[in-house]
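Removed from the display is one protein chain of the complex; every other protein chain stays in position.
Chains here go by letter, A and B, matching the order in which they are written, and residues are numbered from 1 within each.
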Amino acid sequence: MTVAQATTISGHALGHYLLLSAVLFVIGVVGFTTRRNMIVMFLCTELIFQAAAIAMIAFGRFHADVSGQVFVIFILTVAAAEAALALGLVVLLYRRKETLNAEAWSELGET
Amino acid sequence: MAPTILYTACVGSAIALYLLLRPAPGSIKVVAVLLGLAAIGWVVKEAARAGEPGEAPVLIFYLFGLITVAAAVRMITHHRPIYAALYFVMVVLSSAGLFLLLEAEFMAFALVIVYAGAILITYLFVLMLARQVENPGEQMMQPEYDRLPREPAAAVMVGFMLLGVLGDMVLGGVGELPPSPSRLQQRLAAVEKLNLLPRRVEAAVRAELGRQTEALVLVDGDGRRVHLAGETVYVNVDGPGGIQQVTLPEDALPENIEVVGLALISDFPVSLELAGVILLMAMFGAVVLAQRQIELSDQEKQAAANAEAKAAQERGR
Partner (left out) sequence: MAAAPISGLLAASPLVAAGPAGVPIAQDGLGFYGLILWLPAISMVLCGVCAALRVKSKLPAWITVGCLGASFGLTVGLYRAYESPVIIPLLQWLNIQSGQLTLVADFRFYVDSLTLLWMLFVTGIGTLIALYASEYMETDVGKGYSRFFAGISVFLFAMIALVAADNLLMLYLGWEGVGFASYWLIGYYYRKPSAVAAAKKAFIVNRIGDLGLLLGIYLIWHNFGTVQYAALFEQINAGGYPDETGGWSIKAIPYLLMLGAFGKSAQIPLYVWLPDAMEGPTPVSALIHAATMVTAGVYLLCRMLPVMGLHDLALPTVAWIGGLTALLSATIALAQYDIKRIFAYSTISQLGYMFMGVGMLASAAGAYHVFTHAFFKAVLFLTAGAVMHGFAGQVDLRKISGLLKMPGWRITGLTMLYACACLAGVPLLTSGFFSKDAIMAEAFVAEAGHGYRWLGIIGIVTAFLTAYYAFRVWFRVCAGEPHFEPGEEHHDASGRPRGEFHPHPPRLAVNLVLVLITVGAVWSIFLKRWAADMVADSTAGAVREAPAHAAGFWADPHLWMPWVAGTVGLVGIAVAWYFHLADRKAAERLKNALLANPVARLLPLALQNKWYVDEVYHATIRFPLWILGHILNLFDRYVVDLSLVDGIAKIPRALGRGFQPLHNGILHSYAISMAGGATLVAVLVFLLPQLVEFLGGLLGGQG
């Protein structure tokens, strides 16, 4: 589809996308704060990224600007880098305590 | 749409999500699902009623949206991490569909390839690497930390308060946005982009004129070759019969992927380089982190030292 054939979406439709993005974001936050498996917690951060990506694309579409998509490329980059590093860390942590429970790592607490 | 409807729906879906997070019998889960669906449906219905008739998104948006939300909810409620990851793949796929709806084809496919194809596979590998040692006799049981959520009430409360505020913001905010660029403005922008791609213009002109080999002289007008008159896109070609105006076909205009690429290298070159650096560093970091570190106890160290000394003695002899 060429740009010239593009149609714009209305502000009303944009609201739908943004609401969906917000819902995904909140589900990601709730997942991050309730799940205790470290890997699933990282998956939830990916969900948050997803929500941001949808909002970006929707805005880019609304403004007929490709910057939104460019930003999503960077989000993908960061997500990939984060996945590589975070998963490496998770593997290390798992080797230490033989568990994926994030609560096993609470030595920094004050109580 | 009145904010009260939004808040009520938030409360309802919050209760639904809370019930789904807690370990509970199936009937309650069904009630929770129904409650959540009702909340979503109510909001959608109210939202559709609020907008102008032609403004609502196409029906397929609702389909993809519902799949996305459902998959996301299932992802955070499923006890088995592998399934959570697979549900996340589902979220990615359906949001790729949404991207298609938003005419971001390149991003849709990139998302599927990079996320679903690469990142999620890494997750799955790690999940398998970090698998609990199973006792063969025992029934397969997920560990306690996967089954029981932590502080679901607080988390859901905070999350849905945020959702209420965000939703209110979104619904109130989109009405105040400046209008989206018109078709003509978008065409003008596309022509400007096309001016940055001379070879594409030349190829289009050759295709249009059927002249594949002869020299082609495009006339510049104040630095531009491609012009826009009304809806038509044309170029001036200096030929034997004087200056000739050539109208370009619609598909001569750049496509989405071309525009994205152009933007990346013309508008965000430094960011692009930085992204490359980030990926490189992440690779180094992952390599360093994933190295297995062998930890020796004191006894083992002592034994190793003794062995070394012995070997040295023997060599000396």
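In the analysis below, a contact is a pair of C-beta atoms (placed from the backbone, for glycine too) under 8 Å apart; a residue touches a chain by one contact, two chains touch by 3 or more.
What you are looking at is a predicted structure, and each value in this text was computed from that prediction instead of being measured.
A.B. asks: Where the complex has a chain not shown, which of B:V11, B:I82, B:M161 or B:I257 is the residue touching it?
C.D. replies: B:M161
A.B. asks: Hey, which of B:E151, B:E192, B:D238 or B:D251 is the one touching the hidden chain?
C.D. replies: Only one of B:E151, B:E192, B:D238 or B:D251 touches the chain omitted from view, namely B:E151.
A.B. asks: In terms of residues, what is the contact footprint of the unshown chain on chain B?
C.D. replies: The list for chain B reads 150-151, 154-155, 158-159, 161-162, 165-166, 168-169.
A.B. asks: For chain A, which residues touch the unseen chain?
C.D. replies: 29, 32-34, 36, 41, 102-103, 105-111
Assume only the chains that are shown with their structure count from here on.
A.B. asks: Mind checking the centre-to-centre distance between chain A and chain B? Centres are C-alpha means, answer in whole Å.
C.D. replies: Inter-chain centre distance comes to 8 Å.
A.B. asks: What residues of chain A sit close enough to touch chain B in their complex?
C.D. replies: 1-20, 22-31, 33-37, 39-40, 42-44, 46-47, 50, 53-54, 57-58, 60-64, 66-70, 72-74, 76-85, 87-92, 94-95, 99-103
A.B. asks: Report the residues of chain B in contact with chain A in the complex, numbered from low to high.
C.D. replies: That would be residues 17, 21, 43, 47, 50-52, 54-57, 61, 65, 68-69, 72-73, 75-76, 81, 84-85, 88, 91-92, 95, 98-99, 102-107, 110-111, 114-115, 118-119, 122-123, 126-127, 129-130, 143, 145-146, 148-152, 154-156, 158-160, 162-163, 166-167, 170-171, 174-175, 177, 179-183, 185-187, 189-190, 193, 233, 250-251, 253-256, 259-260, 263-264, 267-268, 271, 275, 278-279, 281-283, 285-286, 289-290, 292 of chain B.
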